[in-house]
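Removed: one protein chain of the complex. Kept in place: all other protein chains.
Presenting subunit A:
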Amino acid sequence: MAVQTSPDSASRSGPDTPVSPAFELKASSFTLPVIRLLALDMDAVEAQLAPKVEQAPGFFQNTPVVIDLGALPRDSGIVAFPQLVGMLRGLGMIPVGVRGGSAQQNEAARAMELAILGESTRAARAAESTADRAEPAQAASASSEGHPEPPAAHGSLGSLLVDRPVRSGQRLYAAGGDLTVVGPVSSGAELMADGNIHVYGPLRGRVIAGLQGDLGARIFCRDLQAELVSVAGHYRVSENIPADLKGRSVQVFLDHEVLRIEPIG
């Protein structure tokens, strides 16, 4: 599969002192082996995996691998991540992340410091998810309170529409789609989407578009007062947003990996 490394930070527009840059932020793709789990019995997995590794030890030595949970039955329960990770490391591999897991499985994976990776392409997701069409919007709206957001959230295929205020401390995530908020977004609230984010009320919280590294994602809002805006890992905090853009209708997007905030309308 292809993993997009999303550069995880800083396109701050600092004061214009001529400092030679110490690093550059780039996005690039890698092809990694994927271990697609078909059963939860880790002993069985190990018994079958070990001989394969023995056949080609060079190939697996220090190789980053991704664990795919998508083929497990929906209600399959807890994946023994500590055991799985330990076993993979023991065989020389470096488990870096999981994909296709349920919210609960992702939580467990995160506890083991595994990254949660998105689907490789949206087309693949679209093809896969005809069966569980209702699922993405549900899973998408994981709030910090540990419950799905109230019924105001509607969405199709990963997109999420919220028509009530997003309050301080609430987090909304549209996995694999756009997030639209009709009301205000309070300071201390956090919006995330793999696609674009649209906010029609005053935007005072944090917004992260292109969470999985989509460089083409944009943020649109009618009243910019955000604490932080970010597209595919390039971010600006409120302090670095020019004062003359505050309170205006703007779009935020990447132009050759430089974060730009421009008035619209």
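Please note the rule applied: contacts are C-beta pairs under 8 Å (C-beta built on N, C-alpha and C of every residue); 3 or more make two chains touch, one makes a residue touch a chain; residues count from 1.
Simple rule for what comes next: contacts and distances are computed from a predicted model.
Per its UniProt entry, the chain excluded from the display bears the name "Septum site-determining protein MinD", taken from "ABC-type transporter, integral membrane subunit", "Chemotaxis phosphatase CheX", "Stage 0 sporulation protein A homolog" or "Septum site-determining protein MinD".
Of A:P33, A:G169 or A:G216, it is A:G169 that touches the chain left out of the display. Although one chain is not drawn, the whole complex shows that of A:G97, A:G158, A:G177 or A:P202 it is A:P202 that touches it. Touching residues on subunit A toward the chain that is not drawn are 143, 145, 147, 149-151, 164-170, 183-184, 186-189, 201-202, 204.
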